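Please see the structure below; I have some questions.
Yeah, one chain of the complex is gone here, protein chain that is, but the others are all in their spots.
== chain A ==
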Amino acid sequence: MAAPLVLVVLAAVTVRAALYRSSLAVFIAERVEVASPLNAWKRVVEGLALLDLGVSPYSGAIFHETPLIIYLFHFLIEYAELVFMITDVLTAVALYLAIQDFNKVVFKKQKLLIELDKYAPDVAELIQTPMEMHYIPLKVALFYLLNPYTVMSCVAKSTCAINNSVIAFFILATIKGSAFLSAVFLALATYQSLYPLTLFAPALLYLLQRQFIPVKLKSKSFWLYTMQYASLYLCSLVVIICLSFFLLNSWDFIPSVYGFILSVPDLTPNIGLFWYFFAEMFEHFSLFFVCVFQINVFFYTIPLAIKLKEHPVFFMFVQLAIISIFKSYPTLGDVALYMAFLPVWSHLYRFLRNIFILSCVLIFCSFLFPVLWHLWIYAGSANSNFYYAITLTFNIGQILLISDYFYAFLRREFYLTHGLHLTRQDGTEAMLVLK
């Protein structure tokens, strides 16, 4: 499978290189959908320039990257385009290897459950076969590399690509079973943007499953492993934060990075939900609503953990999607990351109810974003409501997509254990709904 992957990688690199050399690069780099105040390339350059002038880059509200990014780009700033292309390729390769391993795990588990007779007799058509699963890793890499969202993110040189790559390595480490590496990468991802903290739960569930430790609250081994993993994670996070202190000998980066992510002071429009609300809000209420909005991101972890504890990788997918919808400064790069996983659940296609309309919504909204932006900012004949409407529609489309996949997943699991033809008590055919 290496050869097709190499071909895909080459194609992706060509597309990106072509776009870098064209005049679209500048246009795309300024678009708010791909460059948010957290990860715009302009701001990285500004921060490094400030550093050259002898001023801390965190003075003033321009630069919100972590010190490790400063260190990375201090030496690599002339090769920035190459760095971003390599990052994308690394992400795709990491996802490819992760999904390859994951498929093996899924297949093994399926085989075990069939032998244990846990499946109903008439579900043969629902079971995944190696034949159909053979091309999934390649499709995942393809989906990530050639997704227009990723390409635009890469051309805009947004550091979201680096965040995506760290999360991809984290997923690879988790699926391979190495708790230490997974904790380290999760700490790096959390260090850069706060929200991957919620990925702690699915990673923990996956590693527990791998070690065959049942998730029972009274079990001692469960708590022991959880403590181990949590301490690995927290220690690496603390170490990384302390190391960043030594870069500039100041703790300035903490309010600039984490304070900025949590308190959302910059209300430049983006594809998220925060900016419009907070632009219209009275000061008196803004603290309350900031807390509500931020809790919304973290809130779904516990219920999802309870429901999806047998399926941690799906949980991870849903959690990634929730992060990229509800985070304070989302960009299209975040959306591209979870969309790369869609081929993994392609066997759910027959249970998806709204996939056509949702894909239409997402595609139309993607085209309408620049149109309404132009209409608002340049032509002056629209206003922020128009742009926010498209943002809302896009986010609703994403939310419905995720809940559709969630429904399809749970429905398939139900059918697997209860058989395809569900009957009610009186023998008529029953329909499964998600309440």
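FYI, a contact is a pair of C-beta atoms (placed from the backbone, for glycine too) under 8 Å apart; a residue touches a chain by one contact, two chains touch by 3 or more; residues count from 1.
Methods note: contacts and distances are computed from a predicted model.
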Given "cAMP-regulated phosphoprotein 19", "Cytochrome c oxidase subunit 3", "Dynein light chain Tctex-type 1" or "GPI-anchor transamidase", the protein name in the UniProt record of the chain not shown would be "GPI-anchor transamidase"
Full-complex contact with the absent chain, from A:Phe27, A:Tyr71 or A:Phe367 | A:Tyr71
Per the whole complex, from A:Gln128, A:Ser178 or A:Thr393 the residue touching the absent chain is A:Ser178
Option from A:Leu146, A:Leu234, A:Leu247 or A:Leu342 whose C-beta touches the chain left out | A:Leu247
Which of these, A:Ala61, A:Val239, A:Cys291 or A:Val371, touches the one chain of the complex that we don't see?
-> A:Val239
With the missing chain put back, which residues of chain A would touch it? List them for me.
-> 51-52, 54, 68, 70-71, 74, 178, 180-181, 184, 239, 243, 246-247, 249
